[in-house]
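What follows is a structure written as structure tokens; I'll ask about it next.
All protein chains of the complex are present and in place, except for one that has been dropped.
All chains are identified by letter, namely A and B, in their written order; residue positions are counted from 1 within each chain.
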Amino acid sequence: MATKKFMYLNRKASYGTVYAIESLEVVLIAAAFEQDVSLAFIDDGVYQIVEGQNTDGIGMKNFSKTFHALGDYDINKLYVSAESLEERGLTADDLMPLVYEDEDDDWEEKPSVKVVSNAELSKIMSDQDVCLSF
Amino acid sequence: MLHTVNKSSFERNSLQSCLNAIDDTSVILLIEDGVISAANNANSSMLSDLAAQGRVYALQGDVDARGISSKIADNIKLVDYAGFVDLVVEHGTAVSWV
Partner (left out) sequence: MKFSIQINEGPYQHQASDTAYQFAKAAIAAGHEIFRVFFYHDGVNNASRFTVPPQDDRNVVNQWAELGIKNAEGEPELVVCVAAALRRGMLDESEASKNGVEGNNIHPAFRISGLGQLIEAGIQSDRLVVFGD
């Protein structure tokens, strides 16, 4: 099967609407298709991977832990907009420490999350074949 | 690339987010409530540079439906649905700022 570059564009926070969790469901399925997968977190989408989410008080499932599984599926390109973080008073330290094991580098554990500027994000986006927005 | 924006810049930040991420060659198509950003209004300056470069389109049907066809800003090109299809063909990957 041909390999294409897929980008998943996430611009909404979790819980208030269903987009975040249902986007993650697509990404988990996408892993089986061995395509080149990137995730972009822009605007309120950055809140999807903030550390310390606790949904006990709202009666909904806390699915943020699922992001930790992405590395095991070779999904390790999570791009976060630096400008979106800054606007929201967040830094890279507020995000979950998501990692993957690099099979080309003796399975060394490496970070999956990359904080990138809008300019870098624009470049990455221009390189994609398919962009799925949620 | 073709970027589609379907929300008014008075209601959501979709257009601004699109402008933050757009490269030097991509074009924008305003659809649904996105066409409100094609009219002359307080937010017109957001698109004026790109429009001057001929890189901003708006969907005619949505413009007409919202009663703003006489208020479209300079250099914004109107297309019908067939034109929308042509833009997708011509500009490669489509990015929707939903």
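Everything that follows uses one rule, which is that a contact is a pair of C-beta atoms (placed from the backbone, for glycine too) under 8 Å apart; a residue touches a chain by one contact, two chains touch by 3 or more.
In this text, all values refer to a predicted model and were calculated from it rather than measured experimentally.
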(message) Touch as defined at the start, partner being the missing chain; which of B:50, B:68 or B:98 qualifies?
(response) B:98
(request) Could you please point out the chain A residues that touch the chain left off the display? (result) 1-2, 4, 6, 18-19, 22, 25-26, 29-30, 32-33, 35, 129-134
(request) Can you list, in ascending order, the chain B residues touching the missing chain? (result) 4, 6, 31-33, 59, 61, 80-82, 84-86, 88-89, 92-94, 96, 98
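Here is the rule we use: only the chains that are shown with their structure count from here on.
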(message) Centroid from C-alpha atoms only, then distance chain A to chain B, rounded to Å. What do you get?
(response) 27
(request) Enumerate the contact residues on chain B facing chain A in the complex. (result) 1, 13, 17, 20-23, 26, 93-98
(request) Can you check the complex and tell me which residues of chain A touch chain B? (result) 9, 11, 42-43, 81, 83, 118, 121-123, 125-126, 128-131, 133-134
